[in-house]
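One protein chain omitted, others in place.
Chains here go by letter, A and B, matching the order in which they are written, and residues are numbered from 1 within each.
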Amino acid sequence: MGGVPGAGKTTVINKLKEVLKEDVFVVNFGTVMIDIAKERFGITDRDAMRKLSRVKQNELQLAAIDKIVELEKGKRYVIIDTHLAIKTPSGYMPGFPKELLEKVKPEIIVLITARPEEIWERRHLDTSRKRDLESIDDILEHEKINIAYLMAYSAMSGAYALIVRNNNGKLEDAVNRIKSLFYDGEK
Amino acid sequence: MGGVPGAGKTTVINKLKEVLKEDVFVVNFGTVMIDIAKERFGITDRDAMRKLSRVKQNELQLAAIDKIVELEKGKRYVIIDTHLAIKTPSGYMPGFPKELLEKVKPEIIVLITARPEEIWERRHLDTSRKRDLESIDDILEHEKINIAYLMAYSAMSGAYALIVRNNNGKLEDAVNRIKSLFYDGEK
Partner (left out) sequence: MGGVPGAGKTTVINKLKEVLKEDVFVVNFGTVMIDIAKERFGITDRDAMRKLSRVKQNELQLAAIDKIVELEKGKRYVIIDTHLAIKTPSGYMPGFPKELLEKVKPEIIVLITARPEEIWERRHLDTSRKRDLESIDDILEHEKINIAYLMAYSAMSGAYALIVRNNNGKLEDAVNRIKSLFYDGEK
């Protein structure tokens, strides 16, 4: 599951945890990466991590994939909270590299999105995180890029690609949309 | 060859059959899938098929690919009438999964498209098929998604990607555009 900062991914996931309870196991890709970054490079900040050299970022990403494969063993439903594309100084870094698609084999890749103005506003209101303040045009570009990556990942892996709109006041709908994906074919 | 419902894919293909006659063999992916669905799951309706569980849909898709590989043996030119992406309750399902690209090796992937308002209108006028009535925004989203899938399939397989506009009154042009792809390098 991915989405640009401010799309409301974390909020949606927290609601899903409340609803699905022990049936679902949530793992945050960035948190796994930063835990490894701490050990290996002494880094503590997410934004500092995004500014590491490409070689180091790739190393962290691969290590995180292996960690996740280990963590999800024996779990029934797993949600990976991540980004479809990470914006770095060298350009977009694919969030679901081939290795992840092959090792983790996601069944559905979900993109959480919202109206660009809403995303912009949410970022400005959120003072708890150190977020790059981008223009609405930048947000629109990132969205387009996310959709292109989403379809590429889906084409490469055969996973379903689901776009869920989390517009203001529609959180319930977004959560229900994703909830309906679980227990498919078991009812 | 793919296109959203209402883009005029079937009309274009029927015209091509008239023009190219025995040089071309047309196979409808959905029809092959439904024939298998009848045998295996007792389903008769296309829309019912799209609502099957993901496991069953994937099974049908793989079985259809094998059937098509069998059918196209010895044929000179083959057109596969299909969708680039199938809209299901779990999100978009890739219409050209890796297995299809590797086994069928399409030379050109064609997306038939038209103005969204025209697609919308055609769907409303067509009462012969049970089609989901989507808004123009949904049609626009599906179009964007089709283009992203098209380029991903092309990048993965090396196939050419052709976008053909079948706007109202331009059927002849669309047919000629595709006709010109045949006999390439043989004249």
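Basically, a residue touches a chain if its C-beta (ideal position, glycine included) is under 8 Å from a C-beta of that chain, and two chains touch if they have at least 3 such contacts.
Fair warning: this is a prediction, and the values are worked out from it, not measured in the lab.
Peer 1: Which residue among A:36, A:156 or A:178 touches the omitted chain?
Peer 2: Looking across A:36, A:156 or A:178, the contact with the absent chain belongs to A:156.
Peer 1: Out of B:24, B:62, B:156 or B:171, which touches the unshown chain?
Peer 2: Looking across B:24, B:62, B:156 or B:171, the contact with the absent chain belongs to B:156.
Peer 1: What does the interface between chain B and the hidden chain look like in terms of residue numbers?
Peer 2: Counting over the whole complex, chain B touches the hidden chain at residues 107-110, 147-148, 150-152, 154-158, 160-163, 180-181, 184-185.
Peer 1: Name, in rising order, the residues on chain A that touch the hidden chain in the full complex.
Peer 2: Against the left-out chain, chain A lists 52-56, 58, 85, 88-94, 96-99, 141, 144-145, 148-149, 151-153, 155-156.
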